[in-house]
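Yeah, one chain of the complex is gone here, protein chain that is, but the others are all in their spots.
Take a look at subunit A:
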Amino acid sequence: MYGFEALTFNVHGGYLEAIVRGHRSGLLTAADYNNLCQCETLEDIKMHLSATEYGPYLQNEPSPLHTTTIVEKCTLKLVDEYKHMLCQATEPLSTFLEYITYGHMIDNVVLIVTGTLHERDVHELLEKCHPLGMFDSIATLAVAQNMRELYRLVLVDTPLAPYFSECITSEDLDDMNIEIMRNTLYKAYLEDFYRFCQKLGGATAEIMSDLLSFEADRRAVNISINSIGTELTRDDRRKLYSSFGLLYPYGHEELAVCEDIDQVRAVMEKYPPYQSIFAKMSYGESQMLDKAFYEEEVKRQCLAFEQQFHYGVFFAYMRLREQEIRNLMWISECSSFLVFFLSHDVARPSHEGGRTRLIPQISANDSEIIASGSRFCRKLKKNLNKAKEAYSSMAKVRKEWESQALLAIDKVASEILTGKKSSLAKQASILLMIAHDGFSASELCLHYLFASSNLDELTLSSSISKLDGSEMLSLIRYMGKWLRKYERFPQAGHCPTAASVLGLKACDWVPSLESIVKYLGLVLDEHFSSLVLYSEFHEELRSMEVVMKSLGLEARLCCSLANVIENLRTEVGQREGA
């Protein structure tokens, strides 16, 4: 009976509830996140974490730390706490706690099956599995060829067995089918969990139904957005939506027929709780949607702790910990990226503000979130998107380039310098002029990126592969501008000495023609298929092709001329010698 849980809850659940609330008070606070965001290396992060509850888990790690080690040890802490609670729990709390881990089990199963499909070693995959989702016969998954075998060999003995009834087919496992399998399993799991909580009744049912409905709705929106433009039919899409939640059933009907993000937004704005989420994003932006959903989820999970004598606190605590571990992963990744970026002595203005802006933080107490970050890619995307927060720092960068260019022109105009220095100054001023004119502030920041000599091609190509359409277009336009500039001003060449002789530091940061061409090649390699398929890129690429052709002709001409000059020189040398 709702309202009278207080009379009997503590018989079996009082001790564990008090324990989980104690764990919750050990979540990282806003002050901790501030300290962590100021960290520049992984060692600093380890030092700050040793003052928190993660201390005993990280203190024995040897010195060259990786982000994966930090994440692994923090997850280990969560697993220890979970196991302690599980062994103390009686029914129905023990079943409830086990339900929380089935999501991880599903992820592990899909990870192993996908990895096997891509011919990876089973042991490597087992190491990547989430420890909360392990079960005994998990390694046997690598043997299965299709879903029926998967079920018969391994999964029938696991708690996931009842979820398979909807997706057993004899089709071979391939990428698309595996994703559909993952989503079908997760849908069945959520519905089962929801029914279990309803059966428990009381405050647990009410609080868990709120948290699970939000999860179901969030998954429905993500499925809709991710399946726009793929081969997934509307009926298949509808089958992946869970049959509970605020959006069920009318919202699902509308979401199933959405063909682009603005239609999804129009559907979601009819529901007041989700309207506030979508109101935070301006039109056309989909990157911030994940962040907004995470924020809302954390807020609701914190609210679950307001009431006593129910099981929702266990679920909320596990989710909050997982979010915290995600935050730590992003902080570690961003700080190791900062090490890379800072070692090139990039202009300071974009850095001070940039550091805390790169990593806005989430703490369970304040419920803000860390935006998605994969190192390098984030800076690249930010510059290409002209994000407003970075605008002021980019304006500073622009002023710096402007001042350097003007300085160079002054030096040429002044009569103090003579001879070699004057011609050097002329060269430098031409170089800076082409680097500065016609480029927007954010593109000026990209100069630093492409001019750096330590740019690792592998990282660049992986982050290029993560760019989406509009960002790629701006990147290609940027490179096109460079090509045209170099074509118009053939006398613009690399001036390595200008920095030291004339004090024009910006000359070092102008990317050369070879590097531009090399990185353009990388972009083309990574995105060849999408570049061919989407027509927006065609005109840009055609104009670049024209430029390249003329440059190529020139180069051939110059090469033959250079050969002639070489021959003449050797002849003259021989004549003089003779």
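We take it that contacts are C-beta pairs under 8 Å (C-beta built on N, C-alpha and C of every residue); 3 or more make two chains touch, one makes a residue touch a chain; residues count from 1.
Keep this in mind: contacts and distances are computed from a predicted model.
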- Task: Assign the chain not included in the display its UniProt protein name, restricting the answer to "Ciliary neurotrophic factor", "SAM-dependent MTase RsmB/NOP-type domain-containing protein", "COMM domain-containing protein 6" or "V-ATPase proteolipid subunit C-like domain-containing protein".
- Result: "V-ATPase proteolipid subunit C-like domain-containing protein"
- Residue among A:16, A:58, A:247 or A:510 touching the omitted chain: A:16
- Message: With the missing chain put back, one of A:69, A:177, A:308 or A:336 would touch it. Which one?
- Response: A:308
- Item | Sites on subunit A contacted by the missing partner chain, in the whole complex | 6-7, 10-11, 14-19, 21-23, 25-26, 308
